Structure formats: structure tokens, C-alpha cells
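Only one protein chain is missing from this complex, and each of the others stays in its spot.
Moving on, here comes subunit A:
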Amino acid sequence: MSVGYTGRFLVGGLHSTNIVRENGVRSFSRYYSSVKDEYQKKIADQVKEFPCVLYMKGTPERPMCGFSNTVIRILEAEGATFKSHNVLEDDDLRENIKSFSNWPTIPQVYIKGEFVGGADIMMNMYKTGELSKMLEDAGVVEKQ
């Protein structure tokens, strides 16, 4: 199966929820809203599981988007340990993480359970040194 993406939706895979929302079929919408609640709960737990959590496209070894790659490089440069989740493996996660943080794009970084930002903000905080402090404070880097 070849998987590519155009803009925001994956093409080529099985993505029933996208079809549901586009068609607006009622019985499926009800199903979808319960899936949504479940995911919002799952994410709320997930972001607290580890002091630094990253939602990205691809994996740290193989980022599938330049912005996700940027964040990986920054966290590596900081020497931070973090937990990553690949949104390309889970379409429900991919949509729900956006509504969870009210942030429209991926990657998304959470430190101590709080949404910190995407690639732009991470780069900015890396340059100002703010990120180092935050990561030290979260206990995911060794103090210099």
C-alpha cells in the first residue's frame, strides 16, 4: 500500500472517520463523538506519562516531515529524553491532538503535561535558552 498525504488527510489507507465527517452520516457521527471523547481522555493521560512528550509525523529515527525533523534535532541538541508518538500511524490521534491543544499543526511538544508549541516556537525557545531551562526544570536533561 502506498501512503501519501495531501494537505491534511492521508490518502491510500483506511480512514473511515474522515469519510464520516465529510458525509455527515448521523449514525456514524454518534460513533465518532464517542471515539473523540475516548481519544481526548487518552491524550490527556498520554501528555502526562512523561515529562517531555512529542507528537510528530514519523519516528525520531525517520521523521516524515521537515518540521517534525526540526523538533527532533532541537531535542537532540538539548540532550533531552522524550517520548514520541507517530500521528501517521493513527488517524484519530492525528485529528484529536489538534483539538486537544487547539493547535492546528503537528509537531506538538508537551512539557510537564503542558502544550509548549510547534517547530517555530521550539526553535525560538531553543535560541533564547528558554527551552534548556524548561527541560532542566522538567528533569529530562542533565544539569550543566
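Miscellaneous remarks
The rule is simple: a contact is a pair of C-beta atoms (placed from the backbone, for glycine too) under 8 Å apart; a residue touches a chain by one contact, two chains touch by 3 or more; residues count from 1.
In this text, contacts and distances are computed from a predicted model.
The protein name that UniProt records for the chain not on display, among "BolA family protein", "Ribonuclease", "Anaphase-promoting complex subunit 4 WD40 domain-containing protein" or "Transmembrane protein 231", is "BolA family protein". Across the entire complex, the residue among A:S33, A:S99 or A:N124 in touch with the chain not shown is A:N124. Note that of A:C65, A:A80, A:I97 or A:M134, the residue touching the chain absent from this view is A:C65. In the full complex, subunit A makes contact with the omitted chain through residues 5-8, 65-67, 102-105, 115-121, 124-125.
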